[in-house]
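With one protein chain held back, the other chains of the complex are shown just where they sit.
Then we have subunit A:
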Amino acid sequence: MADFTWTATSPLQHATRPRRHGAAVQQSGIVLSEVLDFSLVLILARRGQWSATAKAAKEFFGAEAPAKPLAVRGKTTTLFWSGADQFYALFPRVPAAQPLDGMREPFAAKASLSDQSDGRCLIQISGPKVRAMLAKLSSLDLDGSVFPVGAAAATSIDHSGVNLWRDTDAADGSPVYNVLVFTSFADSIWHTILDSSAEYGVEVVRPHALDEKPSS
């Protein structure tokens, strides 16, 4: 019998190799990377079960379930709002474990769970020109006074639904945005981001895990 290897691939695998792209500038205006190896579960509270769901989330993840457009960080998990009575849990992937393992019991009869770990790709965007670039893709007002660290939105880029939230600032003080896109759209949106970034100079840094900072 033949041997089978199961290599996980991202649709961005060939796009995310580290390099510089676009205008040749001293400091790249945009820093772009893919975040890999995460688990993502959509938690949809059942009818009348929001409080119970939020309580279960607090106990399970150690973070407050967001009832409005926010991203809340627990120890290893980020919970971010995605609509009425629903939010995502994003946490590092545990090898050989199903993301829903262990969650079914605490959320039983309180919430429906959908594993979306492979349904989305996570793109992290930073750099001094990140707001100018995102202004081409997003209709949101990302000004710091309106969209501070921890703000989240369910919105769209290039007519495709995305979840977007602001992470803690990068070392150079630039804001950091996480853009969660549908897996099938990832390649297309990545190239749109790259095209929109070209005039500022882009540094594509190597893919990294959730708890890792991007570095080149």
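The rule is simple: a residue touches a chain if its C-beta (ideal position, glycine included) is under 8 Å from a C-beta of that chain, and two chains touch if they have at least 3 such contacts; residues count from 1.
Methods note: contacts and distances are computed from a predicted model.
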{"item": "From \"Tryptophan synthase alpha chain\", \"Cbb3-type cytochrome oxidase maturation protein\", \"N-methylglutamate dehydrogenase subunit C\" or \"ABC transporter ATP-binding protein\", the hidden chain's UniProt protein name", "value": "\"N-methylglutamate dehydrogenase subunit C\""}
{"item": "Contacting the left-out chain in the complete assembly, out of A:Q27, A:T76, A:T168 or A:S184", "value": "A:S184"}
{"item": "Given A:D118, A:D169 or A:D211, the one touching the chain that is not displayed", "value": "A:D118"}
{"item": "Missing-partner contacts on subunit A, residue numbers", "value": "1-11, 14, 22-23, 42, 44, 46-47, 86, 96, 98, 111-120, 132, 135-136, 138-141, 143, 145-146, 158-160, 182-185, 187-189, 191-192, 195-196, 198-199"}
